[in-house]
Every structure is written in structure tokens, then in C-alpha cells.
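Shown next, in C-alpha cells, is the structure this report addresses.
Of the protein chains in this complex, one is absent; all others appear in place.
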Amino acid sequence: MTTAARKAALPAGLTRAQLLELYYWMRLTRSLEEKLVALYRQTKVVGGLFRSLGQEADAVGSAFALDRTKGDILSPLIRNLGSMLVQGATPIEVLRQYMAKADSPTRGRELNIHFNDLARGYLGQISHLGDMVTVMCGVALSFKIRKEPRVGLVYIGDGAMSTGAFHEGINFAAVQRLPLVIVAENNGYAYSTPIHKQTAVKFLVEKAAGYGVAGDQADGNDVLAVYEVTKRAVDRARSGGGVTLVELITYRRKGHAEHDNQGYVPKEEIEAWEARDPIDRYLRQLETSGWASRADLSAIDARVTSEIDAAVAQCENEPFPAPATALDGVLASAPAADLEWYRSL
Amino acid sequence: MTTAARKAALPAGLTRAQLLELYYWMRLTRSLEEKLVALYRQTKVVGGLFRSLGQEADAVGSAFALDRTKGDILSPLIRNLGSMLVQGATPIEVLRQYMAKADSPTRGRELNIHFNDLARGYLGQISHLGDMVTVMCGVALSFKIRKEPRVGLVYIGDGAMSTGAFHEGINFAAVQRLPLVIVAENNGYAYSTPIHKQTAVKFLVEKAAGYGVAGDQADGNDVLAVYEVTKRAVDRARSGGGVTLVELITYRRKGHAEHDNQGYVPKEEIEAWEARDPIDRYLRQLETSGWASRADLSAIDARVTSEIDAAVAQCENEPFPAPATALDGVLASAPAADLEWYRSL
Amino acid sequence: MTQVTYLEAIRDGLREEMERDDRVFMMGEDIGNYGGAFKVTEGFQARFGAERVIDTPISEVAIVGAAAGAAHMGLRPVCEMQFIDFLSCAYSILTNYVATARYRADLKTPMVVRGPCGGYVRGGPFHSQNPEAAYLHTPGLKIVAPATARDAKGLIKAAIRDDDPVLYFEHKFLYRRIKEDLPDGEDIVTPIGEARLAREGAHLTVVTYSAMVFKALEAAEVLAKEGISLEVLDLRTLLPFDEDAIVASVKKTNRALIVHEDTRTGGIAGEITARINERCFEWLDAPVRRVCAHDVPLPYAPTLEDFVLPQTDDIVKAARWMVAY
Partner (left out) sequence: MTQVTYLEAIRDGLREEMERDDRVFMMGEDIGNYGGAFKVTEGFQARFGAERVIDTPISEVAIVGAAAGAAHMGLRPVCEMQFIDFLSCAYSILTNYVATARYRADLKTPMVVRGPCGGYVRGGPFHSQNPEAAYLHTPGLKIVAPATARDAKGLIKAAIRDDDPVLYFEHKFLYRRIKEDLPDGEDIVTPIGEARLAREGAHLTVVTYSAMVFKALEAAEVLAKEGISLEVLDLRTLLPFDEDAIVASVKKTNRALIVHEDTRTGGIAGEITARINERCFEWLDAPVRRVCAHDVPLPYAPTLEDFVLPQTDDIVKAARWMVAY
């Protein structure tokens, strides 16, 4: 035990192991993305690369509020890698996806974290923003119809809230009183567009009332606050209280994707948010509250590094998918599409 | 002057002539629709027939708040016949539309009140609900870009507010601070669907805050209240104050269309609203306040009847459009589409 | 045997599947208490409860999206579009999310989207559409369009049992005009992907579907008196359509006329022509031709609508020309 002479009481109803787990998931998220940056620079990532730097608490803390033993399901966005890891996606799966490997969860068909495992509890997004809110309505509707005590959670960005699909989805969920939590990530930007060009309200949570759903808000860079606010919403959903729109205030510290140099953002703004880095902050909190020792945390860091290194080593030289596998599985019932006539010439 | 010994002060900044005009438009709306019902029963109306019975104050009072000398433009819905009449659409145009006459404003191409005259100030709807909110954003945007002191007004039903298009439109208008008034008509139903199956809020005006726009509400069966609430919104828009969502509480006393027998509505509900009939009520108000005499009103009734009768007489036996006119004007630049090859055989 | 209309056949098919499989449920605007704009689901909410017959807000994207999510979880949703013209509102989620779900992510998405299509009822440009061409182009979807009461029933049942997303286009002109005797108690299931030979003939193959089947049969009657024998193929499934049946027929008659109610340019007839041309080139004694709607939005006035849409006489004329070629 380090400097903190006395341990503060454990927060948010979490055990010490869970507190360390939160740290682990955030660290894993960040380190995995950093590794992906390195691979991207080596042109080993096939497409674009998207970062959640500074938003790890938001993704991890909210996902952690779900109950994996009950079969809760979430639908992540591009900056919610952390939430998928919490639900059981593994680093090697993510690496394989980005590198378009034959053995990636989508067999090289879809990119980055667009992949699913309903058994583990995540339903990957498609690019078209907003749609997943409606799809998660259906997932939550199945819980309601079958009277299962399960909860759905879907993320939505400040930008994506401008889509018609978001509106139709949240309204549908509200009317049906579905067990759904909608996590609105206010990270200041949608690509280059600042939030005031996206909506005329200051806070996204102001939209809750117009749908007749509960609204709540938290500091998205405080993983325990994120956990608590989401947990309240999850509990409400599970107990039949319907939808909650949870706003998490955070900040996108990198560009929209790696290619975006963020020229449209004042340097000081980024620096100010760097000072509020969710991992640094949680690390200090753990130490000063006496919930974890430096050694505990270093052990986690080491574990993360070795897990990622092992995953990279394992998959780096794996092959791309065999070309003709591209034809399988468009329909359940039909055989694979025929080769075009000229291919056989 | 009848029983009202003393005249009440004229309301809402309106002149006596304007008060009578409001009565005229409401009466014209109702009588024209009643005539259409008769024609419908004689199978002279080609397609369906939609009534605004009980909602005449809503359509007329709101449209009357626009300034026709300034070039304000509104976009009506199916129950806003009154608003189009106020803007200058004529009974014969409406009759021709319903009867699909060659000389109808759309030359028999579109039905009922789906027609336009931007010069007079109305842009007809298409069937797809919600879309007109976005189109009216563009109209209002043109006012803003050209710095014209003009205002746009668009109607939206309690049902249509569930569409993605509504959301994208109102949000776009809010962010751009467009000179746009959005009139939400809460008439209790969307086809057979009661409002509580459409939204989890009690009042539509509750949605304003979530878009960061002004919200206001009035009794939609009180034409003066409708006028005043809309006028405030129009003035706000014209003076650069941006969007207002105005909710008018009213009631659809007929089925969705003539074929709908309203089996899903308790009789007492309809009766209760019958007692609040906007025309009867306004008529009483005019008389008891001494703003109009029974004779004034009877004269208006007579004028309405004769105008409608004349219009019917004039257009009833007009021809349908000539078949081959169906080919003109799909594109501006292209000639009329060719006849199909087999037609010339 | 019971005489049923096309509409009743759809209703019976839906009801039987709801009874057979409790994973089947419905969503749509006004489908509950009201029974739908055309009363297809009349009585369903009373019979199956409000959780299996769900009245939705006016939100086509949410209806389709929620159906997909529920389908992933093992349910079998059937969505009603009040008019198929409003399916366009869900175009993006249908083509991007639903159609690709299996391919990109191994997600099971058994769901049906059905609704009234078609003209000849003075519905104007937004209550008369035939949207098949917009979806024909989407790998991962199936499309069916029944013409007969038997197939209306058989295809809705097949669509619900199918493991892929199926668009089911029911023609509103046929709803109450087509009546057929159907055997009681038979589990009528029309295989998706198989055309039906609606009339055997020798001189010309007419490839068609939905309401146009009856116009083609009328034309065949007229032409029979002139000694011209039409073979009428009712596709029933538009995606994937029964190429083999078309090819077999065209190789027999050596002539093909494609008839659809949809507009010409970009309609499904183009694709069918291409397939015939690819596989029957040596057999063709005349160019493949089309009878379709003119390339305009469908106008409202009877004179205009009748002019724009294909009529029996158009088929007769076209067929005479082709046989004389």
C-alpha cells in the first residue's frame, strides 16, 4: 500500500477487483489502439484507423454497467472499442479486423470494430449513423416480448443525433417503454463539425424530455461517474422503467480518423482535455484512495502489453481471406453466387 | 347590432374586417369540404377525400398570421385546406384537383390539395410525411441568404412528428436559425393511432426544448388564440429570432379519410369536441362581443355558398386531361417522353 | 374448398403462420385495433394480443430497424408498410443494414416487409408505386410479388419461414378483385424462386408478374382467336427470379415479351432481357421487347393513369408485332 495512509471506502458498489478491472479495460483499449497506430504506420492496417483517445472511460465505464451474466447487449460506435472489450471481444479479433485477416470475425468482409457476437453481448455497427438505435430497439423489443430481464445499450454521437434514424429509434423505444439505455457521447465534434453546428441545445441530455424518457448526465472522463450513471439507467431499464438518455461529456482528442490532423481545433482545447485524461485521472484516484497500489497497476500494464504483443505476434502474418470466399453467404438458402462467366475463360 | 349592447374591444390587433375575414375563411373551408363530400358521394371525386372538420380554426388562424404582402410561404398538410384558401388558393382550384380536371393546378397529375403557388405563398405537400419540414427549411434558407424579411410556415401532425424527416428538418432549421414557424397540430390521432402510441410526451410542444427552439401552445379551436400564438412566432421569425414550434390542440372529428368510419374512437369523445366546434364558437364570440351582427355573418354564409356553387357549376363538366399530356414535363430540358413503340402499331 | 379473395389469402397466410410459430409477430402503422389501412390484419390484435401485433409510430426506419434487431434475436417479424410507397423511407436501412447483415456479420435476419403496391386505383404518384427495381439491385434481399390468391397465401407463408429478409409486394388492385377456391386445411407454401406457368403457349413467351399476369392472360385470350398462342410465365419471385424457367420457355417459343407495371427505364425488364440475351441469344427469332409504364411519375387523373400504365391492348399489339417479326 502506497502513500494513501487510509483506504477510502470502495465507490459505486464495486469491489476492489472490479476497480482494477476497469483500469485494465481502459488501459487495454488505449494500448491496443496505440499498437494499431504503429501497425497503421507500417501500412499493416488495411483501411482507416479510428481512435478513442480520451474517451476510454466513457466506453468502458458504461459497458461495465451492463450485466454480462444476464445477457445484456450493447451496440458500439467507432469510438467504443473499450465497450466491446468489456463485453468479451478480444484484442486479436480487433487486430484481425483492422488487418482484414481471413480469420477475423467477419472473415475480412467488414472493417475495424464492425463485428458482432450476440452471445458475448455486442452487435457491431454499420457506417450509416443512427440506424443502430432502431436495430437495438428490436433487440430490446425481443427482451420485452419474451419477458427476459435483459437490457440493451446503444451509443450515439453528438453528430449522429441529427439523423432521422436516431429520432425514430428513440421515439419508438420511448413509446414501447423498451429496456434500452441510449448513451449520447458528447465529445465536442462530429468529424470537423463542432457541436453548436449540430444542434442548438447546449447539452444532449436536453433532448430526453422531448421524447418523454429519463435523462441523465455525467463527466465522461470519470470512469466511476460513467459507471454509476449508466448503472442507474440499466437498473431502470431492467426494472421496467423504460428508456434513459445518458449524456457523457467527453472529448475526442484525436482527429476523426488518423488521416485527420485536427487543423480545425485550437491547440489549447486539446491540451486542456489532455489534463483531464481519464486514465491518468483514474490511476491517481486508485492510488490516492488506496484502492490499488502502483505495483497492482504496473502489473496490469504489463499484462496488457504482453497480451497485445502476443496477439500481434499471433496474427500479424496470418493470410488475407481466399478470394473466392467473397461469394459465400449472401443468402441463407442460396448456394454461393456463381463465378462470372468470363472468369472461367 | 344585435344583443351585445356594448362592443368589446377588438382583439389581437385585428380590424373588424379581418375578424370577418377569419370567419369567411373558416366557413369557406367547411362548406367547400361539405360540397366535396356531396361530390364524393356522387363519385365525382376521383380519389379519397380528407376532412378538416373541427380543425378549420387551426388552419385559418395560423395562415392568417402570415403577411401576404411580404411573400411569406406556408406548406399545408391534408387538413390545412383553410390555410391554402387564406393564401389565395380558390375553391375552383380545389374542386378541379379533387376531380382531376385538365385545368386543375396540377393538370390532373396530383390529387386533392397537393398543389402549389409560390407567388401566392403555398407549397403543396407530397404524401411522404415529414419531408415538407426539410423543404421549407430550404425556402426559409433562401429568405435568410437573400436577407428578405419573409417567413416560412410548415404544418406537422402529431403522427408525422415521428418521422426522421421532421427531426432532421427542425434541427437543421434550429441550427441555422431560419425564419420558420413549425405548427404542430395535435388532433389526437394519426389515422387510427392515438397520440400516446405515437409519442411518450403529453404535449407536442415539449419537443421544442430538445431542439433549442422556442415553443408555444394554444387552443387550436379558438381561431383568435391560434392567430395570436402564430403571429408571435411569425414576428419572432421575421425579426431574426429563429424557429418556433407552435402546438395547436385540436381534434379530428372525422375519420382519417371519408372511407374511415372511426370505429376506434369513443362516440363521447367526438361529441365533446363537437361542443367545442371552432366555427360555432367563433360565431358566438363575434356576436356576443358585438364585433359582427347575425346579418354580417349570414351575408358571409351566403357569399360562401354562392362562390362554391358557382365554382362547382363552372368546373363540374370540365374534361379530364387529354391522355398524352401525361408525358410532358418530366425534365426541363428533354422533350416529352416518346410513346412506347407498341402504341403506334 | 373455400372461396377467398387475394386479400383474405394474405390474411389467412399471416394468421396461420402466427398460429404455427409464436416467434412470428407484426409491426406497422394502424395494424392493431384498426386492422391496417386495407384491413389485412383485421382481428389480429384481438386474437394475438398487442405484443404480437404492434401499432407503431409513423417511423418506417424504426419499424424496419427494430424488425432486424428482433430477427437477430430469433424472432420472425412481419412489418407492414401502410402503402409500399413509404418503404422508400427505409431504403437505406433495408439495403445497407438488413440486406448485408448475413454477409458481413453472419447475422440471421429472417423478416418480412409487406405492403400494398401498384396502380390502376387512381392513387396518384405516392399511393401506386411499384418499387421492385430499387431493391432488385441489392444482394441479400428476396422479393416476391404474388398474382393469385393461392400464391398470395403460399408466398406470405414461405416468406415468413424463409431465413432471409423478404420483401412481399401485394397488389392493391387485386386485393378484392381476385377470388379463388382454396383447399381448407392445406398448408399452402409457394417456393420462393420458382416461376409459375400461368398459360402454356407456343409462339411467344410473356414474362410478367403481379397484376400484369391478368392483363397478359386477357391478351392471350384475344390473340388465341387470331391463332397466336402466348405462353405466360408468372415470375412470382422477382429476386432471385427463376431464370431457368424463363430460358426454358424462350428456347421453346423463341420470342420473349416482358410486361411490367413499373416504369420502363431501369425496371426489372432490363435485367430479364439481359439474362435472356445471355442465355438464349441463338434461340431468339425477334428482339426481346417490353411493355411497361411510361417513364413518368404515375399521375392521378383516370385518363392519364390509364395512358401511362400498360393495358391489355398494349400487350396484344406488342405480341402481334413480335410474332410477326
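Order of writing sets the labels: A, B and C. Residues in every chain begin at 1.
One rule holds in what follows: a residue touches a chain if its C-beta (ideal position, glycine included) is under 8 Å from a C-beta of that chain, and two chains touch if they have at least 3 such contacts.
Predicted model, so just to flag it, every value in this text is computed and none were measured.
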{"item": "Candidate in contact with the missing chain, chosen from B:62, B:116 or B:285", "value": "B:116"}
{"item": "Hidden partner chain, touching residue among B:61, B:124, B:242 or B:321", "value": "B:124"}
{"item": "Interface with the unshown chain - residue positions in chain A", "value": "46-47, 100-102, 106, 108-111, 114, 126-130, 159-160, 162-165, 190-193, 197-199, 263-264, 320-327, 330, 337, 340-343, 345"}
{"item": "Contact set of chain C toward the excluded chain (per top definition)", "value": "85-86, 88-89, 91-92, 95-96, 99-100, 103-104, 125-126, 133-134, 136-140, 239-240, 262-263, 265-274, 277-278, 281, 284, 286-290, 295-297, 299"}
{"item": "Residues belonging to chain B that touch the chain removed from view", "value": "106, 109-110, 114-116, 118, 123-124, 126-128, 131, 133-145, 164-165, 168-169, 171-172, 175-176, 329-334, 337, 341"}
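Heads up, the rule we're going with is that only the chains that are shown with their structure count from here on.
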{"item": "Greatest separation from chain B - chain, by CA centre", "value": "A"}
{"item": "Intercentroid distance (Cα basis), chain C paired with chain B, Å", "value": "36"}
{"item": "Chain A and chain C: spacing of chain centres that average the CA atoms, whole Å", "value": "41"}
{"item": "Centre-to-centre distance between chain B and chain A (centres being mean Cα positions), rounded to whole Å", "value": "46"}
{"item": "Junction residues of chain A, two or more chains touched", "value": "164-165, 168, 171-172, 175"}
{"item": "Contacts with two or more other chains, residues of chain C listed in rising order", "value": "56-57, 59-61"}
